[in-house]
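Right, chain A next:
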Amino acid sequence: MMRLNLRNLALFGVVGLLLVITGLTQSWNVALTILNMGLISAIMALGVNMQWGYAGLFNIGVMGFVALGGLAAVLIAMPPVPAAWTAGGLGVVAGLLLGAATIAGAVQVWKRMAPGRLRVAAMLAVLVAGFWLYRMVIDPATAAVEAVNPALEGYLGGLGLPILLAWPVGGLLAAGAAWLIGKAALGLRSDYLAIATLGIAEIIIAILKNEDWLARGVKNVVGIPRPVPYEVDLQRSPGFVEWARGWGTDPVAASSVVVKLAYAALFIVVLLALIWLFEKALKSPWGRMMRAIRDNEVAAGAMGKDVTRRHLQVFILGSAVLGVAGAMMTTLDGQLTPGSYQPLRFTFLVWVMVIVGGSGNNWGAVLGGFLIWWLWVMVEPIGHWLMQLITWGMAEGWLRTHLLDAAAHMRMLTMGLVLLFVLRFSPRGLIPEK
Partner candidate 1 sequence: MAEPFLIGDGMTGGYGAVDILHDCTIAVEKGEIAVIVGPNGAGKSTAMKAVFGMLPLRSGAVRLNGEDITRLSPQDRVARGMAFVPQTNNIFTSMTVEENLEMGAFLRRDDISGTMEQVYELFPILRDKRRQAAGELSGGQRQQVAVGRALMTRPTVLMLDEPTAGVSPIVMDELFDRIIEVARTGISILMVEQNARQALEIAHKGYVLVQGANRFTDTGQALLADPEVRRSFLGG
Partner candidate 2 sequence: MDFINGFVTLANFVIVPGLAYGAQLALGALGVTLIYGILRFSNFAHGDTMAFGTTMTILITWAMQAAGIGFGVLPTALLALPFGIALTALLVLGTDRAVYRFYRVQKAAPVILVIVSMGVMFVMNGLTRFIIGVEEVNFADGGRFIVTAREFRDMTGLQEGLAIRTTQVITLITAAIAVAALFWFLGRTRTGKSMRAFSDNEDLALLSGISPERVVAVTWIITAALATTAGTLYGLDKSFKVFTYFQLLLPIFASAIVGGLGSPLGAIAGGFVIAFSEVTVTYAWRRVLTYWLPDDLAPSGLVQLMSTDYKFAVSFGILIIVLLFRPTGLFRGKVI
């Protein structure tokens, strides 16, 4: 639990102040956009913090789990495309089942046969045969699906359920992926685990980008349903217009602000719920055992605690949180754009949040989420402003243009420097684990 002392409250106060300043100097819309993305980042940081702080797991496949959450948003809330289902839906489902069966079959062969060349040959045979069958069934089916109204659809669509349902489902999807990955990779050394998780994230995002029948690939899915009203609907409602006038604001601007505030309210509820859950878990016997394992894995193992299983639990839980955040993010965006998931870059940002905020401490992760996200957004305008100042007296020329252009690249550099400085001089972060 974060010590409720002046220092920690002040830190959060600073975040609030930064947002207010942004609102006053730029616009309330910008400030609220930062707040909303900051809330989502805070949740992502919570997830990563659980894996790193409780179990020392270095997961840089964050983006993969987030993407799965986004996929859940599409699969749950978008309306189904009946024509596509009739054209190839059955084939797709059959193909996927075949694929799963092939893998399960190969695993069974590996487990049940005696070690030796025959086992390797048998497993390879199952995999090769299964792969060919899978392709034979699924290729024509996906082609048929993608041929249905490719400009607007070209995919199977979703289940047409309420969007808020996608949030926990995103968590479940991510948890499932985490279970698979964890089973395979958790016994590995920490940097091998890192590379493995990075690879998985790349594969997930590659699948999202290429399998158009699933989520339209790089054609993107737009118009994802919302849990909050649309600005245009608010602007058209006479009650709202009157209310806005009563406040002395123009309805268009007011509608935008109100919508963002509505999202913020939803996100804050989720964030607080998660923090409450995590704090409870920390104090529970389970949480104490996790920390014992982390502090001295060898001793804990000697005492009979199944370390790998505990790590798997933490890995799954943390990844589930990432999935929820991913679904929330896609809801906020209103669209799924697989091309925008850049694995290493955003993952890195979340890690900076966790380390700057304070690894091992939930409130620290949240603080880190807000602070670093604010910084990430503001580095560009601030950097630009700084560069204008620096080059003010300069003559026109290559150096001046180059420096002004450079402001755009400052983000990465700044984040890298922030991480290095914190790791060197304040490795426990702003709000250290108690």
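Regarding candidate selection, all candidates are chains of the complex that A comes from, given by their letters.
Simple rule for what comes next: a residue touches a chain if its C-beta (ideal position, glycine included) is under 8 Å from a C-beta of that chain, and two chains touch if they have at least 3 such contacts; residues count from 1.
The structure displayed is predicted, hence computed values, not measured ones.
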Of 1 or 2, the one touching chain A somewhere in this complex: 2
Of all residues in chain A, those that touch candidate 2 in their complex: 56, 58, 60, 184-185, 188-192, 194-196, 198-200, 202-203, 206, 209-210, 344, 348, 351, 355, 405-406, 409-417, 419-420, 423-424
